[in-house]
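Shown below is the structure under consideration.
A single protein chain has been omitted; all remaining protein chains appear in their positions.
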Amino acid sequence: MSAHVTEPPRRPEHPQVRTRLRPRAGATRLGATARSEWIKLWSVRSAPAALAAAVLVVVVGGFVLGAGYRSGWASLSPGDRRSFDPTFTSLRGVQLAQLFVGSLGVLALTGEYATGLIRTTLAATPQRAQVLAVKALVLGLVVWALCTAASFAAFAIGQSQFTGPVPHASPGGPGVLRAVLGGGIFLTLVVLFGMALGALTRSTPLGLASLFGVLLVLPVAVQLLPGSVGERVDPYLPGEAGSQLWRVVPPSPHSLAPWTGAGLFALYVAVAAGAALVLVRRRDV
Amino acid sequence: MDTHVIEARGLSKRYGATTAVDRLDFRVEPGRVTGFLGPNGAGKSTTMRMILGLDLPTSGSVLVNGRDYQGIVWPLHEIGALLDARAVHPGRTAYRHLHSLAAANGIPRPRVDAVLEQVGLTSVAHRRVGGFSLGMSQRLGIAGALLGDPGILLFDEPVNGLDPDGILWIRTLMRSLAAEGRTVLVSSHLMSEMALTADHLLVIGEGRLLADTSLDELIARGAGDRVEVRAVERARLAAELREVGAEVTLEPDGTLQVTGVGSAAIGELAAARGHVLHQLRDVTSSLEEAYFRLTEGSVVYRAPVPA
């Protein structure tokens, strides 16, 4: 070792380097972040797989539920027949799809924290709030486009099953088009909710537990409460409020109006996202 | 505006009651490899994360090219960093990983192929990085640091877990980057590695700066060069050397350890006074000795900073 130590001292006698590489002409900060997130989204298997699964369960759900009601129509009670909502029934795959879409949203952030990739991401783009917002924009748009298409497909397939005595819906019916579009909007809000909770918890198990705890566990727990207590609280829960957007027949007299419910769900998402945007600037990564 | 310079002023980071980084002042200059040396847990990685705007200082500041990191629009063009080689998504290919980074900073796509070529990963560019060895991951991390052709490069413990070939490769790379006039800051807890790579050293212990000096000066001042002498009349020689201002210790093995007077002067004095010498040897202290002296005493020592 000491032989190397006695090498002649190196002094900074070189001129400063002229680095030649410059950002592409016309590159904007926002556009660059979006391109980067777009590449990241499609370059791992999990995201396309979760998106494909979500689309699949929405479409297959339309078929299976449609076929189930057609074959079992005779066994339904008159009350059940009166409250039958052909649009909602064909879209109910959305309930299963929210698991895939929600997990995708949570993992989009917690995955980066778990591997430590978030440090590389934020070193390349130190505008943290922008990274978060653009990530949400990219994933939100992709989910919206795919799930809206899946909603229309499920609606078409479901209605084709409703023949004979089973009532079916047509896109021109009151509230029907809104409900079909609502399937895609609801799942978009779910993915954004998942991302916000993922950014807040920074842990996959905690993020998933909080998302599904709020969306799925809370309604069941509230329904256990006696009589009207549960009925009155239930409509204001995020998942229940949001799902009014893709129903035509409201499930209970206490239910919120479609856009009111969706607005309330969007408000919950906005509060979580706002907290995430504030915290991401303050916390060390 | 300063170019290719990192400057910390009163940089501090506290986690609750523990102080990880304590009022650091330093300036990392271009054209040389600056070693960031300290034992594990001394605060090196925390400092590096603060340079990159990942951890926020409790007080003080650290500026890259005169600006706060979070205010830089295209940071990869100014500073590239290798922090943790394993901090990648295991399911993404090396190419896509770099492509996403390049896109985030408006770096044209051909540059991705160029850096993959430079670090020798072209043949595995389209393999998932989950299957990479630590050495390959380290090369991928370095490719990411070089992507924007930055004037400043940061390497956090780059030789950890590398084989001898890889270590030699990184060492050569860092030296050539500095020779091109870039600023290179490399952290390590391995003094031997620093001795081979660095021109300048920042020594840190328990979050505090212990030395900011050139490698040679640190060795010279940290321990001091000495001369080892064996003489027949050692007591008389010792007394005569002390008369001319040398510090002399008599070791149990019979040698005299002399500091403050060079070997030539000792030889001349011995000849003039009629001594018979059996040995006259310069002993150069190592970086390790210098380092232990620094950290044991926790003496804050600083060479005059050139203006």
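Going by the order they are written in, the chains are A and B; count residues from 1 in each one.
Note that in this section a residue touches a chain if its C-beta (ideal position, glycine included) is under 8 Å from a C-beta of that chain, and two chains touch if they have at least 3 such contacts.
In this text, contacts and distances are computed from a predicted model.
Student: Per UniProt, what's the omitted chain called: "ABC-2 family transporter protein", "Cytochrome bo(3) ubiquinol oxidase subunit 3", "Spore germination protein" or "Protein-glutamate O-methyltransferase CheR"?
Tutor: "ABC-2 family transporter protein"
Student: Of the chains you can see, which ones touch the chain that is left out?
Tutor: Every shown chain touched by the left-out chain: A.
Student: With the missing chain put back, one of A:L21, A:L56 or A:L96 would touch it. Which one?
Tutor: A:L96
Student: Which is it among A:A129, A:L225, A:A257 or A:V271 that touches the chain not included here?
Tutor: Considering all chains, including the one not shown, the answer is A:L225.
Student: Identify the residues of chain A touching the omitted chain, counting contacts across the whole complex.
Tutor: These residues touch the chain not displayed: 61, 65, 68-69, 71-76, 80, 92, 95-96, 98-100, 103, 106-107, 204-205, 208-209, 212, 216-217, 220-221, 224-227, 229.
Definition applied: only the chains that are shown with their structure count from here on.
Student: Measure off the straight-line distance from the CA centroid of chain A to the CA centroid of chain B, and report it in whole Å.
Tutor: Measuring from centre to centre gives 46 Å for this pair.
Student: Which of the residues in chain A end up touching chain B in this complex?
Tutor: Those residues of chain A that touch chain B are 1-2, 4-6, 9-17, 19-24, 27, 29, 32-33, 35-40, 43-46, 111-112, 115-117, 119-128, 282, 284-285.
Student: Can you tell me which positions in chain B touch chain A when the two form their complex?
Tutor: Residues 3-4, 29-32, 49, 52-56, 69-77, 81, 83-84, 86-93, 96-97, 99-101, 103-108, 111, 144, 148-151, 178-182, 192, 195-196, 199, 214-216, 219, 284, 286-288.
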